[in-house]
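Just one protein chain is left out here, and the rest sit where they should.
In this document, chain identifiers A and B correspond to the written order of the chains, with residue numbering beginning at 1 in each.
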Amino acid sequence: MKKQFFSLLALGLASTAFAQSSVTVFGSIDLNVTRSKAGSNSVTGMDQGGYLLPSRIGFRGTEDLGGGLSAGFWLETAVLPDTGASQGALFGRRSTVSLASKQYGELRMGRDYTPIFWNVSHFTPFGTVGVGGSSNIIEGWPLGLGSARTQSRASNSVGYFLPRTLGGVYGQLMFAFDEDVDGAKHQGGRIGYEAGPLNIAAAYGTTPAGGSDFKTATVGGTYDFGALKAYVNYLQYKLASDKQTNVLVGAAIPFGGGTIKASIARSDRSGPGLDADDARQVAIGYVYPLSKRTTLYTAYSHITNDGNAAYVTADSSPAGVPGEKSSGFQFGINHAF
Amino acid sequence: MKKQFFSLLALGLASTAFAQSSVTVFGSIDLNVTRSKAGSNSVTGMDQGGYLLPSRIGFRGTEDLGGGLSAGFWLETAVLPDTGASQGALFGRRSTVSLASKQYGELRMGRDYTPIFWNVSHFTPFGTVGVGGSSNIIEGWPLGLGSARTQSRASNSVGYFLPRTLGGVYGQLMFAFDEDVDGAKHQGGRIGYEAGPLNIAAAYGTTPAGGSDFKTATVGGTYDFGALKAYVNYLQYKLASDKQTNVLVGAAIPFGGGTIKASIARSDRSGPGLDADDARQVAIGYVYPLSKRTTLYTAYSHITNDGNAAYVTADSSPAGVPGEKSSGFQFGINHAF
Partner (left out) sequence: MKKQFFSLLALGLASTAFAQSSVTVFGSIDLNVTRSKAGSNSVTGMDQGGYLLPSRIGFRGTEDLGGGLSAGFWLETAVLPDTGASQGALFGRRSTVSLASKQYGELRMGRDYTPIFWNVSHFTPFGTVGVGGSSNIIEGWPLGLGSARTQSRASNSVGYFLPRTLGGVYGQLMFAFDEDVDGAKHQGGRIGYEAGPLNIAAAYGTTPAGGSDFKTATVGGTYDFGALKAYVNYLQYKLASDKQTNVLVGAAIPFGGGTIKASIARSDRSGPGLDADDARQVAIGYVYPLSKRTTLYTAYSHITNDGNAAYVTADSSPAGVPGEKSSGFQFGINHAF
């Protein structure tokens, strides 16, 4: 078998010999028309990623190794389908290889989400995307404050995920090597509990950046009352004397075959010269599924900026104006595959 | 179901939950050996895209929504397989999401071909590619004159396509947002009629560029006599006082299991200091299908440049010399998948 492989290698046919393909091509395309305003400037244009699953295409697969063990890989590209461009590194959304055990959990290596990402993405009705996204008023999103670059993802990481056999408890740990790059090292973890209508989790992460530590702590959850699903999340970033606290409450209400979504969020920044740079965001939207894979959505969001805060609601927005209001309205479609 | 999705999301397995994959991987690889000459300089090298389907790889899928409705997506990369590089944005050939109705037509968003592209690609035996391509003597191809960038494709576009139930009539409209980029806004449409051996269409498009409007109008068609298929197309670009008129006539003749192709084209430019910058192209070729998906082809083309016109026949050609002749010969293979 090995000999045969090398013979083929000699002909440049490497990897044919023992690779039985079992790859799933997956992703989503999300496009919308967005009207956004910042101060007195406004623009109408096309944005991507207004719904929970921003545009992407990926390749993944798993292999059953027997005895409850499996191996798997995941490569995922961020796509900006309004222009056809990709965003960041080719597989910068995620590029990992895993060894997983049903009993002992999963070991994962590569570029992946940091544990602290999941609360801000998960415990909000709009996720981190679109005009209503929870990250719109988070300073330095998606990289972090200072030279940190680990607010949503980390390269060169080793992660461990608890198995799903712990009676509702879930969790993960991550360590990312810095390889001598400032702001790249990361240590973090997340622990949660999910049972029936309840889902809560807390996460903490730290990254050395610019001689200090960029630290994130977050706790939040959801409760599904049936007629209404409630969301709440608290998030705090710190880097030396610069601190930001983000609090969000939200709701999702089944209505007319779809879901009404709403959230209120505020960010309070503190530090020398930063105390006044606060913001509030109010967002409301409606999503209507045409199928399990295809969804129409609309949302409106309004941000009030204080001090030198200059947050905006959309990627296609005019540049933020310090202390001036910002708003956005969008209507779009999300198609998952 | 939603709860389950969020549980998985918490583990970083987003999009697994409700995405049943139905993706088609498609494309073509086209490579040829080309000898091209411009003035007294010549070069022999490898080119791609000499046949109707330039090299690409793409991913697409459709989802039946019931009631004659469907959703779909399309992501397509331009590949230069002579070097392995991609060309332009990752999915710059096309990146769209669609909602389609058999009865009412298709609504499409994203980066797509402009309506004016199709005549110059379609009503010529060589398409816009290879040494015989109709676009070889079109000024500013593929972006357009001045700062326009919409001659073949537009980003941030919303398109509408007529349903195919109108007794042979087909057509499309497109609007592309500028998002404050000069030369990016586009409005255009195309209407055609196809019945039996006849296919004709006209298109018009306009893009504000550099304080003026870059306007394109085109009309053409094909008629299949059986022993010969005739092609004719007329195309006119205008930007302020700069104007170019391209006229092409061509033929495709079934012969020896393949097809002989020939075309004659001329471009007449007019405007201050531009009146003499005209050109003529004569092209002849033969394509021989080894199967429905694999085709061998050869072509020869000759361009006569007047004034300061400096058109060439191939990407790998030496730089064009104003007023000097240019020619190209190529032999290649196209493999679609």
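By definition in this document, contacts are C-beta pairs under 8 Å (C-beta built on N, C-alpha and C of every residue); 3 or more make two chains touch, one makes a residue touch a chain.
Because the structure is a prediction, the values reported are computed rather than measured.
Per the touch definition above, the residue from B:Leu75, B:Ala201, B:Ala265 or B:Ile303 contacting the chain not shown is B:Ala201. In the complete assembly, the contact with the undisplayed chain comes from A:Val158, out of A:Val43, A:Leu143 or A:Val158.
Of A:Gly92, A:Pro163, A:Pro289 or A:Gly323, it is A:Gly92 that touches the chain left out of the display. Residues 24-31, 33, 43-46, 53, 56-58, 77, 79, 81-86, 90, 94, 112-113, 118, 121-122, 161, 164, 170, 172, 192, 194, 199, 201, 222, 224, 290-294, 316, 333, 335-337 are the ones on subunit B that touch the missing chain. Interface residues of subunit A facing the missing partner chain: 3, 6-7, 9-12, 14-16, 18-23, 25, 59, 61, 63, 65, 69, 71-73, 75, 88-97, 99, 109-111, 155-158, 177-180.
The working rule: only the chains that are shown with their structure count from here on.
For the copy pair subunit A and subunit B, the superposing rotation over Cα atoms measures out at 120 degrees to the nearest 5. Here the spacing of subunit A and subunit B, counted between their Cα centres, is 37 Å.
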